[in-house]
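Entry: chain A
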Amino acid sequence: MIGLSHYLILSAILFSIGLVGVIRRKNLLMLFFATEIMLNAANVAFAAISSYYHDLSGQMFAFFIIAVAASEVAVGLGLLIVLYKKYGTLDLDNYTMLEG
Partner candidate 1 sequence: MENILSVLIFFPLVAALLGFVVRKESIRVYGLTVAAIEFLLTLWLWFAFDPNNAGFQFIEYIPLVSDFGINYYLGVDGISLFLVVMTGLITLIGIIGLGDVKRLKNMILSLLVLETAMVGVFVSLDAIVFYLFWEFSLVPMLYIIGYWGGERRLYAAIKFFLYTFTGSLIMLVGMLYVAYIYQSVAGVWSFSITDWYALVLPISVQKWLFWAFFIGFAIKVPMFPFHTWLPYAHGQAPTIGSVILAAVLLKMGTYGFVRFSLPMFPDASVAYILPVAVLAIIMIIYTAMVAYAQEDMKQVIAYSSISHMGVIILGTFAMNAEGITGSIFLMLSHGIVSGALFLLVGVIYDRRHTKLMSEFGGLAAVMPKYAVIFGIMLMASVGLPLTIGFVGEYLSLAGFFRISPIMTLLGGTSIILGAIYMLSLYKKSFFGPVTKEENKKLTDLNGRELAALVPLVAIVIWLGVYPKPVLVPIDNSVKALVTFMEEKAQTPEAKAIIHVSTSTKEAK
Partner candidate 2 sequence: METFAFYLFSILIIGLFAVTVLSRNVLYAMTSLAAGMVLISGLFFLLGADFLGVVQLIVYVGAVMALYAFAMMFFDATSVIKEKNSSATTVFLLGGLSAVLLVVIFAAPSIGGNLQPLYPSPDGASNPQAVGLVLFTKYLVPFEVAAVMLLVAMIAGIILAGKKMEHRITSSEEENSGEKEMK
């Protein structure tokens, strides 16, 4: 029988995959992908807990996360385009304006 733990473990693994993506990839677009993975991992956990505890709050959170993710993509891609136009690359190593 599939228990809550299974879902949570799956969620944790997905999150870690996302995390690996975030810290490994240098291309901003790929970073966005990885972020989506992490958000989805969280969604899975929310939905699972919601389902196993019969509490809709989890689903609500997942729902709002999806909404936030959509907005993030919209704004983020806009920014990416601006960046790309300005610098002609999406490689993170080329962005060092934040150097302290």
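Regarding candidate selection, all candidates are chains of the complex that A comes from, given by their letters.
Criterion: a contact is a pair of C-beta atoms (placed from the backbone, for glycine too) under 8 Å apart; a residue touches a chain by one contact, two chains touch by 3 or more; residues count from 1.
As the structure is a prediction and not an experimental result, all values here were calculated from the model.
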Selected partner (touches chain A in the complex), from 1 or 2: 2
Complex contact set, residues of chain A against candidate 2: 1-21, 23-27, 29-30, 32-34, 36-37, 40, 43-45, 47-57, 59-60, 62-64, 66-75, 77-82, 84-85, 90-91, 93
